[in-house]
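Sharing a structure with you now.
All protein chains but one are shown at their positions in the complex.
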Amino acid sequence: MKLQFGMVGGGNGAFIGNVHRKGAQMDDLAELTAGCFSRNMEKNRETAEAWNVKDPSRVYSSWKEMADREAQKENGIDFVVIVTPTNTHYEIAKYYLEAGFHVVCDKPIALTAKEGTELKHIAEKNDLLFGVTYTYASYAVIRQAREMIEAGKIGQILKIEAEYPQDWVLKDAALNPDASSVWRLDPKQAGPSACCADIGTHLEALIKQMTGLHPKRVLARLNHIKGSILEHDLDAFLEFENQIPGHIWASQVAAGNDCGVKIRVFGDQGSLEWAHQRQMELRYSPLTQPTQILLANNLYNYDACREQCRLPVGHPEGFHEAFGNIYRGYCLHLLEKKTGESAGDFRYPTIDDGIAGLRFVDACLKSDAGGNIWVEVE
Amino acid sequence: MKLQFGMVGGGNGAFIGNVHRKGAQMDDLAELTAGCFSRNMEKNRETAEAWNVKDPSRVYSSWKEMADREAQKENGIDFVVIVTPTNTHYEIAKYYLEAGFHVVCDKPIALTAKEGTELKHIAEKNDLLFGVTYTYASYAVIRQAREMIEAGKIGQILKIEAEYPQDWVLKDAALNPDASSVWRLDPKQAGPSACCADIGTHLEALIKQMTGLHPKRVLARLNHIKGSILEHDLDAFLEFENQIPGHIWASQVAAGNDCGVKIRVFGDQGSLEWAHQRQMELRYSPLTQPTQILLANNLYNYDACREQCRLPVGHPEGFHEAFGNIYRGYCLHLLEKKTGESAGDFRYPTIDDGIAGLRFVDACLKSDAGGNIWVEVE
Amino acid sequence: MKLQFGMVGGGNGAFIGNVHRKGAQMDDLAELTAGCFSRNMEKNRETAEAWNVKDPSRVYSSWKEMADREAQKENGIDFVVIVTPTNTHYEIAKYYLEAGFHVVCDKPIALTAKEGTELKHIAEKNDLLFGVTYTYASYAVIRQAREMIEAGKIGQILKIEAEYPQDWVLKDAALNPDASSVWRLDPKQAGPSACCADIGTHLEALIKQMTGLHPKRVLARLNHIKGSILEHDLDAFLEFENQIPGHIWASQVAAGNDCGVKIRVFGDQGSLEWAHQRQMELRYSPLTQPTQILLANNLYNYDACREQCRLPVGHPEGFHEAFGNIYRGYCLHLLEKKTGESAGDFRYPTIDDGIAGLRFVDACLKSDAGGNIWVEVE
Partner (left out) sequence: MKLQFGMVGGGNGAFIGNVHRKGAQMDDLAELTAGCFSRNMEKNRETAEAWNVKDPSRVYSSWKEMADREAQKENGIDFVVIVTPTNTHYEIAKYYLEAGFHVVCDKPIALTAKEGTELKHIAEKNDLLFGVTYTYASYAVIRQAREMIEAGKIGQILKIEAEYPQDWVLKDAALNPDASSVWRLDPKQAGPSACCADIGTHLEALIKQMTGLHPKRVLARLNHIKGSILEHDLDAFLEFENQIPGHIWASQVAAGNDCGVKIRVFGDQGSLEWAHQRQMELRYSPLTQPTQILLANNLYNYDACREQCRLPVGHPEGFHEAFGNIYRGYCLHLLEKKTGESAGDFRYPTIDDGIAGLRFVDACLKSDAGGNIWVEVE
């Protein structure tokens, strides 16, 4: 049995729509059969053709029409993938949930935690799945790390350090000096947060996937480079349950970094380290013993990690496959739901993670506005 | 316009068939529309369903039938992908070429250089494309390296060093001690070469793609571990045009290595280094200046490199995408052929590279048999 | 002309006394000719013999005696090296300064900034040099980084990130479970700070040497692992002149790390990165260009860097040589002072850096005690 899905957005040249499509289809658990890829009908049709949506009648001119018409079909789509601009996520997701569709939505799922919570309630009421695409949290070795932590390999967690440096804001300004500089973006359009909402949330989700912990309190400092209204650099102290301390750093102005996500979890019996630049590797340092380099698709890993690998050991898998892991988990869950048969072991970021991200941003903004004070993540 | 292709083999659980399919479809230039995936008709149909071959009448019970029937169709497949065991490549490829189909074949393309050359002549006579899937040679930064060499960035080439260590033969023996040990395989079944044919050829092709050079002469030493009949480790001195020296090492018994391909090209003005473990990176050392780390999808690279990247800088692409690059080049060439319009800049390994690989293996075996003597690569 | 120096402490088996001796003598600018290495006269004499103090009359039973007697000599020591426990530094340094000797003192130079300032005033009044041995700040490439920053290679500094993870507190507890656990040390003996005073100060000094910047304000969080009285992990937000933001992390409970000092300085035109694990390398990322790896003793570096290298490029120098660089600078300064002739270009950490470290610790403790509030570094 293969699931069907539709897509809203994705057809305007941005790379991320195609990444969703490839991820969703990667393990042949689902197939793109409908879409409203663009408001420009020509682009819409071109995208449909390129992406093998065979039935022209399922290429819709509006996302509402797709929801309405697919809902009426006997054999319509099972879930919808929403890859439109952030400020439209809430409206679209709500409509599809109310129409009875399972949803996968790009992050952030909404503009506020309040909206996110509302979506969650609708999904729960209608017994629908809601997946959120936190990619870095979904590399196969992150699951290995989680299993190791749960098995006690590093003992009690003492400290978490995570970082996500990029430099695109600087690069963009350097390469397009005449364009309206990105860091002076109007917050009315961009929302109240740049760096924290865009990439700080990835770190929050990554910590959660790797350790199971969400921060209870934050003390954040938003750094505004060169007088920009929005922040492009962020440090935050975190406090998890049992007063476990943590710290994250995210930056869009860290020259020489592209997607430099890194996380280190320190326990009283050892530590684990993962860096996106070597995405297949997990470094494990058992206290008093040599550091070990675990490779994602090696036999010594837990099944839950290896099941997310598609190639023999030594063959690199990358960002597309991390996306695939999200959709793999989501589709297995949905298939289990539809068939009643166990689909095995799977995890993927859900609306709870999406809401947690929104709350995290809120708390960071409040902390900074208050002069870098401790704020509860509600 | 989207090309159609069929596949012979690939449906028996081996990962490589799926890698071909994903590679061929990656950039939406081609679509799998026919296949004879297995002689087991149930597996054949399951594979077809999983892989979205919609028309059941195009799932064939024999590869000959597929060739015959698709040839008769007005809108049949444009090319065939052959992923069967090596000893069947020649027969199948020949049949398809004679039926007028373009071909992509897994390496090695045949058992002997003679067979390969015959295939080449048929392809040329019928004006057909013949692609060969040398993956490591097809990572995006290899193209960057080639462009840099052609632009004189490292000056005159002085030396080439390449290596490909694996350890699967040892691992397999350790994990399956009761199984008939792989390294005592009967050469009657496996052919006259293990390590050289399987992975030595990858190095030969990688050198060619990166530098444009094929070895003229070799002096090879085949190492037979623990009395196995076939070699599982190989060192070879190479000599290229203008007496440029080179050396390769390939091994299937190098504990701690999985797919550790690495190449270093040294010129009188600088050097280039690529290692599969960091597949997105190219190291460039201009003489007397600091070593530079070039990332595949960064803006400072040549267009010919960047066109083979599908994600923004910092997002890793891996083995699947390297396969995608081969098929991208092949499909662009085929589309150019069919439409008469230029499809831009592309390169991919062809039957010439396939034949060169076979000749290389022959020369290595002859050199070793002769007591490690210099042998011309004919 | 070769300087003479005496040493107070160092003879009781701790490695650091010997490191000072080797550092001070490394470039043949100074010679150990007197000492009071231990209150145990046998150890004192043994150390003197091992360390080539030839004249038995200059092996003193008390440091006061050494000061008094060497001061009376026509050809007595030029400077004294103080490597006793921290709580004795102030008294000894004061005595020697008042006796007219130049001083090198291990860090921290005193228990309070007030004491440090008093020492500074005495040194200034008597026109004496006071060096402080911040080692990590003294690797040759740190000087290269400083020169590059001053030359504008990374533009305006936007952010500084530095870290120093160790794991010895955990390791010690694991290997010596019955010993009184180090992290429950009595602050009455150890002073009010563990991690911040011991290694946080190294980061403060490293930032200063690399960028010229001292923090103006700090917001610190001291993490007390497992109920220990003293902190063993520290995060601090820093603010430098022109509101430049920074962050440091120091930890003594970060399993898998030994001496993992790392600093990254981000500017609007590029960044610089140095990590102690690869002490000879400086990573330079010019914005929009490939990252470069500069090696300490290569010809392309500034003279001020290369002068601190003693071996041809490719030969690693380590911790001993970093100590040597401090003493090289100190001795060149002292020789210049004594001879009136320019001794070239040199820098080394002085009492100002020592005082800055003490003030930094005070500010961090105050910030944490106040509930993680911003505190001026006075």
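Just so it is clear, A, B and C label the chains in written order, and each chain counts residues from 1 on its own.
The rule we apply is simple: a contact is a pair of C-beta atoms (placed from the backbone, for glycine too) under 8 Å apart; a residue touches a chain by one contact, two chains touch by 3 or more.
Source: prediction; values computed, not measured.
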{"item": "Which of C:V8, C:L295 or C:I326 contacts the chain that the document leaves out", "value": "C:L295"}
{"item": "Per the touch definition above, residue among A:L29, A:L295, A:C331 or A:A356 touching the missing chain", "value": "A:L295"}
{"item": "Residue among C:R39, C:K73, C:H315 or C:K338 that touches the chain left out of view", "value": "C:H315"}
{"item": "Those residues of subunit C which, in the complete complex, touch the missing chain", "value": "2, 15, 18-19, 22, 26, 28, 31, 49-52, 54, 166, 171, 175, 257-260, 276-279, 295, 298-299, 310-321"}
{"item": "Residues in subunit A touching the chain absent from view", "value": "284, 288-295, 298-300"}
{"item": "Interface residues of subunit B (partner: the chain not displayed)", "value": "154, 158-159, 161, 167, 170-171, 174-175, 219, 221, 223, 225-226, 233, 235, 237, 245, 247, 249, 251, 253-257, 264, 266-271, 273, 283, 285-288, 291, 371-372, 374"}
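Going forward, only the chains that are shown with their structure count from here on.
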{"item": "Distance between the centres, which are taken as Cα means, of subunit C and subunit A, whole angstrom", "value": "43"}
{"item": "Rounded Å distance, subunit B centre to subunit C centre (Cα mean)", "value": "55"}
{"item": "Two or more partner chains touched - positions in subunit B", "value": "295, 298-299"}
